[in-house]
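Okay, here's the structure, questions in a sec.
A single protein chain has been omitted; all remaining protein chains appear in their positions.
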Amino acid sequence: MSGAARITLLHGGLIAALLALHFVLPVYHHGNMARIMVLASYAVGYNIVFGYTGLLSLGHALFFAAGMYGMGLAVQHLGMGPGAALAIGVAAGALIAGALGLLALRTTGVAFMIVTLMFAQAGYLAILYFGDWTRGDEGFVIARASRVLWGIDLSDPGNRYLAAWALFSAALLASLWLVRAPFGRSLIAIRENEARTVMLGYDTFRLKWAAMVVSGTISGAAGAAYALLFGYAGASFAAVEYSILPLLWVLLGGAGTVLGPFVGTLFMFYLIDLSSGITTAYMLIAGVVLVLLTLFAPQGLMGELRRRFWGWLP
Amino acid sequence: MSLLNVRGLTKLYDGVRAVAEVSLDIPQGEVRALIGPNGAGKTTLVGMIAGRITPDAGQVVLAGQDITRLPAHRRTRLGMAYTFQITSVFARLPVAENVALAARPHMPRADVPGAVQAALARVGLTDPSARAGDLSYGHQRLLEIAMGIVQAPRLLILDEPTQGLSEGEIDGFKALVCDLAAQTTILLIEHNMDVVMALADRVTVLNAGEVLMTGTPAEVRADPGVQSAYLGAP
Partner (left out) sequence: MEIGPYLLLATLEGAVMASVLALTAVGLSLVFGVMRVVNIAHGEFFMLGAILAWYVTQMIGGPPAIGFAVALVAAPLIVGAIAVAADMTILKRLDYDPERTIVATIGLLYIIQQLTLMGYGPEARPVAPPFNTRLALPWFEVKEGALALYWPWGLSTTSYKLAVIGAGVAVLLGVWAMMARTRIGLVMRAVQADRDMALAFGIPVERVYAMVFGIGAALAALAAVLIVPISQAHYLMGADPLLLAFTVVIIGGLGSLPGTVFAAILIGLSDGIISVFFSPTLAKILATLLVALVLVFRPQGLFGARRA
């Protein structure tokens, strides 16, 4: 079997399997999986910047929250329909990523990490500060009536699952297409050796900026979809934890692999879910996994798989 | 007609002149060698020509166009290819992808695979799917050159291309450059005098940041000033 055929089979197979699960999963796991697919879409967006371009952002919650609040506030205060609000959310993610990119990409390495962290923190604090609009920590519920898109009631669990599946499939296929296209290849080149990439004639600043915008768009879409599907927007989704979580998911699943974000999100979600019987301090698990990954498996699950068996894995 | 004009290029580091008012003229089609003892300013000069270092004064003109203020990536697109002194291939990517990355900014997408194949064949690399980092040192240098020639550059800058190569590999390299010289102008920064004597049409000698002389290999070899500055010293 050729490499391309294997890649199509594997990724298409995952998408098909997730659709099939819709019909067989028990209620509890069905609900979980819908949530996992939305969060995994966020991780797919994060992976573009971190996994493929090699930029360690600590501020992606800003883009996720931009999508969530772009969508939520448009419904709540501007009285928009869910379709238009969704578009506003996605655009907000792209716009903020573009603006942040222009500033943060002037720095590299540790400074880039701190700058993204600080801007995201400022965004989080701004959501708290404008509490009259955002209702701060408490957040606000998006009414069921505002969650009917094209006649489909997205508060219904079945519809919600299918919508999450559609979002995730789109994100996964976009990311698969992207990293095999010349644009994605040049991002990988930047990750591997930026100085060399410049001398081959690539405008690496523009490429990194474009990667930020693509990543912000996908993250914003995930945030907007989260608000739409689960009917809630709250400041905790803008907090630093929501910048760390996609890093954790992608590291666990395998940075710079197309499937890694999903695998990492799935594992982490159930790890926390299973441990919730023992402790409510679920971020402890996140901390432990983060340390263990940096120490022992910086490649993550799919990265190890690629290294040992499947060299062709994109 | 000259392809590359360098006029009065100067770079100061902490007030010390690493390169002082260097002017060069490289005609189309020439193989020009740049030699000089360690610390003569070769790397700084080439860095300014390629756009990696900003000059404090002076001008770089490529085929009549002033490129002094252009960033490095724009110069590459204008036909200036640069191979690194220390091999800096993309070690974790396949050989073919390394060359394809070099090719893409210069040609339509459909032409890339063919150009990659041709460039690899030209330097004699046979396994396009090998990881670049797994290649021997000599083969990594060949890969660097393949990444240069796939760009079909007007000016090919080879920075210490034979450093660390075996005798046999150097002979192969000489043959390759002779072959390339028919199609492109070459600026060769080189330590190995045998290579310089065999390949260069003309040689520019740099010493203490200034041009000591420019001439044919025979003239340079005969010049007493060069001998005392460079050839005489080990």
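Just so it is clear, A and B label the chains in written order, and each chain counts residues from 1 on its own.
Note that in this section a residue touches a chain if its C-beta (ideal position, glycine included) is under 8 Å from a C-beta of that chain, and two chains touch if they have at least 3 such contacts.
Computed from a prediction, not measured in an experiment: that's the story for all the values here.
Shown chains touched by the missing chain in the whole complex: A. Within the full complex, the residue among A:I114, A:L149 or A:A297 touching the omitted chain is A:I114. Remark: the omitted chain is touched by one listed residue; of A:G3, A:G81, A:G158 or A:G287 this is A:G287. Contact residues of chain A toward the unshown chain are 56, 58, 103-104, 106-111, 113-115, 118-119, 121-122, 125-126, 128-129, 244, 247, 251, 279, 281-284, 286-291, 294-295, 298.
Just so we're on the same page, only the chains that are shown with their structure count from here on.
Averaged C-alpha coordinates give centres for chain A and chain B that are 43 Å from one another. Chain B meets chain A in the complex at residues 50, 52, 71-74, 76-77, 82, 84, 88-93, 97, 100-102, 104-106, 109, 147, 151.
Residues 182, 185-186, 188-189, 192-193, 195-204 of chain A are the ones that touch chain B when the two sit in their complex.
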